[in-house]
Structure formats: C-alpha cells, structure tokens
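Shown here: the complex without one of its protein chains, the others still in place.
Right after this comes subunit A.
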C-alpha cells in the first residue's frame, strides 16, 4: 500500500460522498445536476494500472446508479470514459504523453482544459443517450448534455483549483 493507492481510495470515497450528498440534490432550473465525481477518473495516475481504473470506474458508476435509480447508465458512461482516457491524453498532450509528467491538477493550460472538456462531454453524452434511450429526442439529449457539461466543467475546475492551487 503506497500513498498513491491511499490517495485514490480517499478520492473515490470523497467524490462519491460529495456527489450523493450535495451535487445530486442541486436541480438547477429543475433538471440540471453536475457530475463532478468523474474527476476520480480524470485524476487517476497516468501510468497507473489500467485494469484497476476500469474496475474502479465501473463500481463508481454503479454506486452512483444505485443512489439515482438510473439502471446502469453511469456505470456504462464511466467505463467508456476510463477506456478512452489514453486516447484523450494523446489528443490533448501529444503522442509522447507517457514520457511527460502530466499533472491535471496544476495551472490551467489549454491542453489540460481541452482534456477535461472532451472527457466531460463524452461522459455526459453517453449518459444522456442511455438514460433517455430514444433517438427521436436527440435535441433534448443534446440540450441536457450542453447545460450539464457547462455546469460540471465549472464545478470540476473549481474543485481542482480549490484543493490544489497552482504555484505562481
């Protein structure tokens, strides 16, 4: 048990608790809830075990599903995000991202922001596609995705920089 594992377990529990206690109950304009719990997947170490990430994302999504009575939509969206994460790293930070030391939770650069943005959009669009489950309501799906993405982005970046303020 090294400190990274403990940090990640703590992050898992903390983000889950905050999601269930606070963010699921916001209901801005009656239907917008942010989902900053996916920060766990984004902040998972770059060179950490991939199987570990997939499994923990699955259970993270499943527990959120349990609290929200939403079947398995969060689990599916989280697993897909966890699987696609290396691709998004490549897209945002360049091919040789594994040799750089990527720290998401530092000063907000365009690369970091684009990574967070792509991840959040991917997760939310899968989430609403599966939740609404009807192509005739595609406008509704896109509208909800857009609003929730904006809300989640604001909350997520706030959380990152509140907890770990960048060095000047």
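In this section, a residue touches a chain if its C-beta (ideal position, glycine included) is under 8 Å from a C-beta of that chain, and two chains touch if they have at least 3 such contacts; residues count from 1.
Criterion: contacts and distances are computed from a predicted model.
J.: As a check of understanding, state which of "Simple sugar transport system permease protein", "ABC transporter ATP-binding protein", "Hydrogenase maturation nickel metallochaperone HypA" or "Cell shape-determining protein MreC" is the UniProt name of the chain not shown.
T.: "Cell shape-determining protein MreC"
J.: For the chain that got dropped from the picture, name the residues of subunit A it touches.
T.: 20-21, 27, 30-33, 50-51, 54-55, 58, 61-62, 65-73, 75-76, 79-80, 82-83, 130-133, 137, 140
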